[in-house]
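One protein chain omitted, others in place.
By written order: A, B and C. Residues from 1 in each chain.
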Amino acid sequence: MSSLEISLYAVGSLTLACGLLAMGVRNLVHALLWFGLSLMGTAVLFAQLGASFLAGMQILLYVGGVVMLLIFGVMLTREHEHLGAVREVNHRIRAAVVSLVLFAALVMAILHTPGLDQAPGLASQATAGVTLDQLAVALLGPYGIAFEVLSLLLLATMVGAIVLARKRDPGEPTGRKPIGRQNLGKQRIEGLASPIIALPAAAASVAAIATVQAPTVAVQAQAPQTTEPAVSEHESPAEQPTDDTTDAPVDVAAAVALSAQGDQP
Amino acid sequence: MNPLISAALVALGLPAALALLLAVVPKLRRTGKPAALLSILGSLLALSAAGWLAATWLHDPKQVLDLTTSWLPQSGKSMSQVGVHLDGISVSMLLVVAIVASCVQLFSLGYLSDEPAPALGRYYAYQSLFLFSMNLLVLAPDLMQLFLGWELVGATSYLLIGFWFTRPAAGKAALKAFVVTKFADSGLILALITLVAWTGSFSWNATLPAGGAEWLALFLFIAVMGKSAQFPLHIWLPDAMQGPTPVSALLHAATMVAAGVYLIVRADPIFAAAPHVRLFMTDLGAITALFAALIAMVQTDIKKVLAYSTCSQLGYMISGLGAGSLMGGYFHLTTHAFFKALLFLAAGAVIHAVHSNELSDMGGLWRKLKFTTVAFVIGSLSLAGLPGLSGFYSKDLILEAVHESGNPLALGLLMATAGLTAFYMTRTVVKAFFGKPSHAAEHAHGPGPSMTIPLLILLVPAIGLGWLAGPMSKLYGRSYAFHLDTIGMVTIALGLGGIALGWLIYGMGLLQALPRAFAPIARIANGSTVDDLWALSYSKLGMGLARAIAWFDRYIIDGLMNFLGWLFMWSGQRVRTLQTGNVQDYLYAVFGAAALIALWGGWR
Amino acid sequence: MTAILLISSALFCAGVYGLLSQRHAVGVLIAIELMINAANLLLVGFGWRTGGAFGQSFALFTMAIAVAEVVVGLALILLMYRSRGDVQVDQATELAQ
Partner (left out) sequence: MNFHDLQPMALGVLLAAAAALVLLTDLFTKPSTKPNLGWLTFGLLSAVLVASFTLDLRGEVASHVWRGGAWPVFLARLFLVAGLITVLGGMDHIARKWTYRQGEFYTVLLLCLTGMVLLPGARDLVLLIVCFELMGIPLYILTAFAKTDSGPKPVEAALKLFLIGAGSTALTVFGAALLAGLAGTTDMSVLVSSTLSPLQGIGTMLLLAGLAFKIGVAPFHMWVPDTYEGAPTPVVAFLSVAPKVGGFATLVMVLWQALPRLIHVWGPVTLVLCALTLTVGNLGAIAQRNIKRLLAYSGVGQVGYVLLGLLSGREFGVAMMLFYLAAYVVTNLGVFLVAHAVAEAGDGETISSFDGLGRRSPWLAMSLLLFLLSLAGIPFVAGFWAKFFVFVAAWRAGQSEMVLVGALFATVALFYYLGVARAAYVNVSAKTEKIVVSRALAGAIIACLLAVVGLGAWPSPVVEAAMAAARSVSGIGP
């Protein structure tokens, strides 16, 4: 067993332990913190495997973005007061059975698959790792189309998240009473509109970061990759502020109007 | 275009055009009478076209004419042909359908005179649709078009059984007929699938792989069992009597139920290569014949008697075809169509007169309905196989064929059925037309001309068609000359015996009649013992057996279908309760299944 | 490579366990993220083994997809909170049978 393997096992088992704790503890905020640690552990694993850019992305996107968003989610739905985040024992046993069956299948297959540890690329390139340039070329080369489609996906997500999360549609008359069982907490929910709008920004940052690489690639590959992809590629970053600016003020106005209304009776 | 083809197209297209007209012009449909007259005119024109065709073919039986266009072209070649195919077989069936349909449409005018005008218009729209569908089936050049007609006929049957849809029983019966025949139709669909999978077309003359013909014939026969009401899929037919009586005459006695027999005749090349299926057909037909005849003995509803009698006669046809006698099966189809239509229409006249289907509400009707009585009696005698009437010749042909095929079991069952048939028809005749009139029968009124004329028309072939067996056989590409041998004489004896027995028991009253008839024996055998024994054996054993079989039919065969329905319903409920609404249970199912198939994937 | 495969399989199965045992909607989301994270680890591992850029590129796309799903999921959780007043996934059983 090489030293790399030993360290991989060490970090891996820490990561796994954090993951298991995240899935097992009763307090949801604690679970989130364990989850964050597990993600960091994964980032370390990435770095050990020579994927330093991805390790950075992992920290930036997951630990910085997703975990924070999820904490927002927990806070805003005020569910941190409820501690019963996990289900009853029989459900947990059921869940454990399923995951153990799956794990058994995977382990069995891993142990029966020959040649996993002796691949051609393992010795030569692996230690050097994949350079950022190589990654950028791949992202805008063979994966260029997928990249464009991804930007459409993020656009759809953004539009959808905004339209679902906002309390009131722009232009909608405010006379209607909100439908919902829990009217007490509604003022506080208003605040959610803006973080939810901010979420797509985080999502779009993947696109943005990768876009940074585009000029380099264009120069390096000396390919005429200029005109068309820009249409959809710049769509998402371009669209986002527009939506932000139009929706947010209206939303805030609506929120103010609503809270005023809610205060009266 | 050949004028003969044009005539066939008239017979096919005119009813279709009328049905379409009545469907899309509600105003016309709602007028009732004019719509009815239009439809009758259409059927008469179709009849004259069919008559001309039949006359031509009687003159030149070997002629074959086709007008087809390819449908479902696939990869360069054509899978299916639609159009008309005229030969002796299709032309003779066309004529039978046209005659019976015209008579029934005419008869309905009087029978349904009390219906509101929109309902009458609707009825005639269905009638025209039926005529079109049946002609489509009859003239089909290949199995696909036949299937099209087959399904349309089924759908029309469904509509007509449920004609009085406000009666819950009618709706239920229509649904039952639909589901049972649809179940059987999956056999036909399987046949289509296998045929096209093996040969790439729907022609029944294609060369099949080894053993293919047996499978194909089996699938086709499953469909026939449903459509032609063979045991145990006959259960829909008695219930189908919920429709108006002329409908029963047309669809459920004379033409539609015979479509199954017609299919076997058409697909003769396939059945000819399937000896096992044919043996099965012979036996099942004979079983159905006896089974249904036994049930008919104890029915109290005049239409149910005729319905079971239809099952029984269809059993004859199937048995004959199974024995390899195309002529016998097909000729019996033809004669049966006429005399059974006659019987049903006469029964319709009776029902119209007394406003009841129950035999107990009838009795002594011959005083009031003299002509109807004559028609019904002649129809019964033809059905019972009295020599000289048409039913005798066709039945004799079948029995001869079964005898020659060396199947003594089937022959015995069919012979017994011949006696029973005569017996239960005598019972019906006596109960309905003779004896003491019931209250309703006292006030019965005679049928109008629109009801008597069809009876008169149908009387002619019911009596005389048997004499035409020779020329008819040429249409089927066979030859035939009547000769009476042992089988025929035994059949005659059985028929006469059945009639005599029925007359003794129901006409004269058993308890008075038997002591006198068996008096010498009774004296020797110590008084009234034989009498009692006979009474006992008859009432306890004979009728008991019939009742037991009727019970079996009602609760076991029918019950089996109901049980299947219940089983599906029950499992449906179980599937429903799986849906707890808790998304985690759903996730559990999803990931449980994923884990299991992953286990499989890793193991492989 | 076996090490990476084992670790990521275990992480994935931990996610499956969480998915089936968490009752809080955010908890379920965490579980899903953990599973996708395991897939990413697998991809990076395979990329390291083979030496191409495909592993890391694929992992980047997966990350973006995961983030998009979190965004939509949080919006839905918010809606659920508004309409029901709680976000316990096992309590939302209005639609059943």
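Definition applied: a residue touches a chain if its C-beta (ideal position, glycine included) is under 8 Å from a C-beta of that chain, and two chains touch if they have at least 3 such contacts.
Worth saying up front: this structure is predicted, and the values here are computed from it rather than measured.
Undergrad: Considering the entire complex, write down the shown chains that touch the omitted one.
TA: A, B, C
Undergrad: For the chain not shown, which residue from B:Val25, B:Leu456, B:Met489 or B:Val575 touches it across the whole complex?
TA: From the options B:Val25, B:Leu456, B:Met489 or B:Val575, the contact with the absent chain belongs to B:Val575.
Undergrad: I need the residue numbers on chain A that touch the omitted chain, in ascending order.
TA: Residue positions of chain A that touch the missing chain: 105-106, 108-110, 112-114, 119, 121, 141-146, 149-150, 152-153, 155-157, 159-164, 169-172, 178-181, 223-229, 231-232, 235, 239, 242, 246.
Undergrad: Extract the touching residues of chain C with respect to the undisplayed chain.
TA: Residues 5, 12, 15, 19, 25, 28-29, 32, 35-36, 38-40, 42-43, 45-47, 49-50, 52, 54-55, 57-58, 61-62, 65, 68-69, 72-73, 75-77, 79-80, 82-84, 89, 92, 94-96 of chain C touch the chain that is not shown.
Undergrad: Residues on chain B that touch the omitted chain in the whole complex?
TA: Here the touching residues of chain B are 71-75, 147-148, 151, 162, 165, 171, 175, 178-179, 182-183, 186, 189-190, 192-194, 196-197, 565, 568-569, 571-576, 578-579, 581, 583, 585-587, 589-594, 597-598, 600-604.
The definition used in the following text is that only the chains that are shown with their structure count from here on.
Undergrad: State, to the nearest whole Å, the distance from the C-alpha centre of chain B to the C-alpha centre of chain C.
TA: About 64 Å separates the centre of chain B from that of chain C.
Undergrad: How many angstrom lie between the centres of chain A and chain B, each centre taken as the mean Cα position?
TA: Distance between chain centres, rounded to whole Å: 70 Å.
Undergrad: Using the touch definition from the top, which residues of chain B touch two or more other chains?
TA: 584, 588, 591, 595
Undergrad: Residue numbers in chain A touching 2 or more other chains?
TA: 87, 91, 94-95, 98-99, 102, 106
Undergrad: Per the contact definition, I'd like the list of chain C residues that touch chain B in the complex.
TA: Going by the criterion above, the answer is residues 16, 19-20, 23, 89-90, 92-97.
Undergrad: Any idea which chain A residues touch chain B in the complex?
TA: 87, 91, 94-95, 98-99, 101-102, 104-106, 108-109, 112
Undergrad: Under the stated contact criterion, what part of chain B meets chain C in this complex?
TA: Within the complex, chain B touches chain C at residues 576-577, 579-584, 587-588, 591, 595.
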